[in-house]
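Structure first, then comments.
Note that one protein chain of the assembly has been removed; the remaining protein chains are unaltered in position.
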Amino acid sequence: MTELTLGKALGAGLRRAMRDDDRVVLLGEDIGRLGGVFRITDGLLDEFGPTRVIDTPLAESGIVGTAVGLAFRGYRPVVEIQFDGFVYPAFDQIVAQVAKLHYRTQGRVRMPITIRIPWAGGIGAAEHHSESPEAYFVHTAGLRVVAVSNPADAYRALRQAIASDDPVVFFEPKRLYHHKGEVDLDAPLADALPMGLAQVVRPGTDATVISYGAMISTALQAADAAADEGVSLEVIDLRSLSPVDYDTVAASVRRTGRVVVAHEASREAGVAAEVIASITEQCFEYLEAAPLRVTGHDIPYPPAKLEKHHLPDLDRILDAVDRVLDRRNLTGAEA
Amino acid sequence: MTELTLGKALGAGLRRAMRDDDRVVLLGEDIGRLGGVFRITDGLLDEFGPTRVIDTPLAESGIVGTAVGLAFRGYRPVVEIQFDGFVYPAFDQIVAQVAKLHYRTQGRVRMPITIRIPWAGGIGAAEHHSESPEAYFVHTAGLRVVAVSNPADAYRALRQAIASDDPVVFFEPKRLYHHKGEVDLDAPLADALPMGLAQVVRPGTDATVISYGAMISTALQAADAAADEGVSLEVIDLRSLSPVDYDTVAASVRRTGRVVVAHEASREAGVAAEVIASITEQCFEYLEAAPLRVTGHDIPYPPAKLEKHHLPDLDRILDAVDRVLDRRNLTGAEA
Amino acid sequence: MSPQITPIADTEQDLSLVERLLTPEGRRIANPRLDPFVQDIDAAALRGLLRDMVVLRRIDAEGVALQRQGQLGLWAPCQGQEATQIGTARALEQRDFVFPSYRETGVIYARGARPGDYVRMWRGEEGAGHDPAALGVAPLQIIIGAQTLHAVGYAMGIRHDGADEVAVTYFGDGATSQGDVNEAMVFAASYNAPVVFVCQNNHWAISEPVAVQSQFPIAGRAPGFGIPSMRVDGNDVLACFAAMRWALAHARAGKGPAFIEAVTYRMGPHTTADDPTRYRPEGELEAWRQRDPIARLEKHLDELGERSAEHAAETQTEADRVAREMRAECLGMVTRPPLAVFDAVYAEPHTGLERQRADYAAYLAGFDEEVVA
Partner (left out) sequence: MSPQITPIADTEQDLSLVERLLTPEGRRIANPRLDPFVQDIDAAALRGLLRDMVVLRRIDAEGVALQRQGQLGLWAPCQGQEATQIGTARALEQRDFVFPSYRETGVIYARGARPGDYVRMWRGEEGAGHDPAALGVAPLQIIIGAQTLHAVGYAMGIRHDGADEVAVTYFGDGATSQGDVNEAMVFAASYNAPVVFVCQNNHWAISEPVAVQSQFPIAGRAPGFGIPSMRVDGNDVLACFAAMRWALAHARAGKGPAFIEAVTYRMGPHTTADDPTRYRPEGELEAWRQRDPIARLEKHLDELGERSAEHAAETQTEADRVAREMRAECLGMVTRPPLAVFDAVYAEPHTGLERQRADYAAYLAGFDEEVVA
């Protein structure tokens, strides 16, 4: 076990994947000499040279589109989108090509492309630097979507994403890049949990809090605070947003009967909507209260000084927990 | 009242809006001489000339991006995206600019842009010509999203969209372009129902079927078939997907207690997920059964010969209705 | 600092501003840029090109017919563009890899397409009509311009592999307006990628004349990105062949990308769903009929005294055979079973989709039971 920040764990994952398979190439803006604006690829140019760590022109559609071509040629490209808000120029290539080429060719052409996205807010950044676009990709068939919440998972899941023969949109919570955790750098990938599984990161009995990414820390803090008041929360880290591991989720919901789903992304047609609709379908008669969402508002990401009024925090999660635990207030929203 | 096809009603709506306000300009590929590949803009070039009916270069980001500039200048651009699957190259301009400029400038800059999208499948088309991308836009704060299902609504809602000071993504069901209906061409816009309202298109008591676009015809057929078996279905046409008119929806759900939400788009994090999550939040104790989704599968739109196995039809809606009416089968999916 | 630009005054002048080896009358003229690339092309080779073009036109006509008869959902005719497609594609090596748009029937023909390959996609049976590996051709691409970036990425891979191959991408005049095509030129130039851009300027993007996209020669675009380019008479199959050899030699020599604008004409509708009478100026089609690429090569062979009735007959037989097989394959296609919609969305298992597949299978099974019951 080695103590690493989440950022360093990702770097270690990339290095490991590149050593294991010389068809793995990295593309992105400023990922070479600079090591990326978050230094995730630091040192990789020196080790693997400019044909495998490729500083690209400033054009996201170009980056993803050339990655598609490299995949046609048998490479396994790993693309870095510099910030979450800069993925949209590549949207067409991702949605119409990366996601569909395997289906279009009935598996004759594989798209083992990993699209890494430094992700989400809470870092006081300028506009377009704090977006949570994951629902767009979850809604896109043909993609897998992963979101990590800690260094060990980051190291494991990034290697799994790169090893996957499917395209993976890989969300990295910027807010946690400097958070530390223990990572087993030598753990064989074959022994790891599959990429698509959720994890109960804290067992509990009264209600289930479902989240992913940086919000997991918040959910765990909420669980601590709730415990102080005698409420036992189960916290589930989805880890994979497409597919969602509904076996793990439903098992928990059937035990607790009460659910809060939390994420930073805005609410309408977001991931929480999906999770709640599916839970309701699958566990209706186990539900003791309406599952509730704690999400960013349906607003563009606000200026930094106001972001704390957009991002769900401990209190907003606890408020929702209170409501799912108290049937009286359930449909207050209908007033 | 005049009998018009949905396509002609849209054309009439455009003509009317252009006559009423000379800041309304149209941009798109082939919308001039050709009148658009669906002939929606037929005749408008002749009436309004090439400075108001603008055949653009073949570049969707360019079309939407220049529309933004025209809006800065005080114009009300109406953009035609040739087919649903060609909106993605414009995604960045739509999501990061059109949707956000009003917020970014706190209302100092308005974006009264209407983005018309011939939409969805069932017409035996080639790849990228049958997409249902509405959830992407519903998830995007700052946009309004409208979907029409009949000529009268098409005429009314298109004029409302153009008159709105907000950007509107306007979905036109291709499959219904040739469907006829009565349209009151002289009805003053001021008297019309607001753009954001849903409509109960068929009252019923046993269950509520919620849908929009071309699927409304299917839902109405399902209601007919159900009536033959003594089941009374209420059918709601959402008409506006952002915002969703939850007053109308919830009122129905509280009466019937049973809900099916149907759309062509794929399921994960789709509009049905949103509607069900919200209904569950707002009407939990009125629900007699888990609300169910009848949607396209989470697959890329399949080749034309297979599309009927992707698109929800009468039978799939009725199957879901059977399930919401029969508590025994409710959680069959959990097996 | 500003490169010299030649505006297109009209299509007549437009046509004179091209590299050419055969005049519209079929006379061979000298061209110092192109001559070196056709030294080995003898009469037999010319007859081969003629045969290809005639067979292609037949395939194209069969596609239109099958669509009219309700056997295909759509067809995108390439009539008029035979010289561009055959000329450029016949210059390729087998190991090269092509990223086409949707109108490249001639290119997949030249790459060895089997009869069903032409129609499988247009009939709506499959997403891709052919096996990319078998032909060395990516699936037909409908999103305008997207494939050009794929070609550049593939070419970056060629370069990393140190291979002696070239990636080639075909696209239309309309496509040059798309961001992707321009980004493709940026990436190609930056990485000195062995890729050849072939723009088929057929004068129209559906109803929009090329002037909507550019009032200047499209070939003038590439040099600004650092890519050498050539504007060639796209109805002169010999010139297209030579231009492509020039471009391929440039790329294979490690000198990076090259760009060809082939000036040609779409004689048919945009697709079978299109009605060009709504936009095509009177007389334009007739004028281009005079420049028919097949007639031009025939005249040239006539002039050489190398066109034989026997070859014509053989060609006709071959064309009829391909058309017959294409029709037979088309009519014989069996649509995959319902659950095939779930096939190959992913390469690896996806629990969400597996659940949907199972649900849908159960739903379908319900009908069988009903029928049985």
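When the chains are written out, they are named A, B and C in that same order, and each has its own residue count from 1.
Everything that follows uses one rule, which is that a residue touches a chain if its C-beta (ideal position, glycine included) is under 8 Å from a C-beta of that chain, and two chains touch if they have at least 3 such contacts.
As the structure is a computational prediction, the values presented were derived from the model and not from experiment.
Enquirer: Using the touch definition up top, pick the residue from C:D96, C:E125, C:D180 or C:D292 that touches the left-out chain.
Expert: Only one of C:D96, C:E125, C:D180 or C:D292 touches the chain omitted from view, namely C:D180.
Enquirer: From the list C:P115, C:P217 or C:P293, pick the residue that touches the absent chain.
Expert: In the complete complex, the chain left out is touched by residue C:P217.
Enquirer: From the list A:R19, A:R33 or A:H178, which touches the chain that is not on show?
Expert: A:R33
Enquirer: Spell out, residue by residue, where the missing chain touches chain B.
Expert: 25, 51-52, 54, 56-57, 59, 61-62, 64-75, 77, 89, 92-93, 96-97, 100-110, 112, 141-142, 144, 164-166, 196, 242-247
Enquirer: At which residues does chain C meet the chain that is not included here?
Expert: Considering the whole complex, chain C reaches the absent chain at 1-7, 17-19, 176-180, 182-183, 186, 189-190, 211-217, 219-226, 228-231.
Enquirer: Which chain A residues would touch the chain omitted from the figure, given the whole complex?
Expert: 29-30, 32-35, 37, 55-59, 61-62, 85-86, 88-89, 124-129, 267-268, 297-300, 302-307, 309-310, 315-316, 319, 333
Criterion: only the chains that are shown with their structure count from here on.
Enquirer: Considering only mean CA positions as chain centres, point out the chain farthest from chain A.
Expert: C
Enquirer: With centres defined from CA atoms, tell me which chain sits nearest the overall protein centre.
Expert: Closest chain centre to the overall C-alpha centroid: B.
Enquirer: So using the touch definition from the top, which pair is joined by more C-beta contacts, A-C or B-C?
Expert: A-C
Enquirer: I'd like the Å distance between the centres of chain A and chain C, where a centre is the mean of that chain's Cα atoms.
Expert: Going by mean C-alpha positions, chain A sits 41 Å from chain C.
Enquirer: Using mean CA coordinates as chain centres, what's the gap between chain B and chain C in Å?
Expert: Inter-chain centre distance comes to 36 Å.
Enquirer: Touching two or more other chains, which residues of chain C qualify?
Expert: Only 126-127, 143, 179-180, 345, 352-353, 355 qualify.
Enquirer: Using the touch definition from the top, which residues of chain A touch two or more other chains?
Expert: Where chain A meets two or more other chains at a single residue, that happens at 61, 89, 92, 96, 100, 103-104, 141-142, 242, 244.
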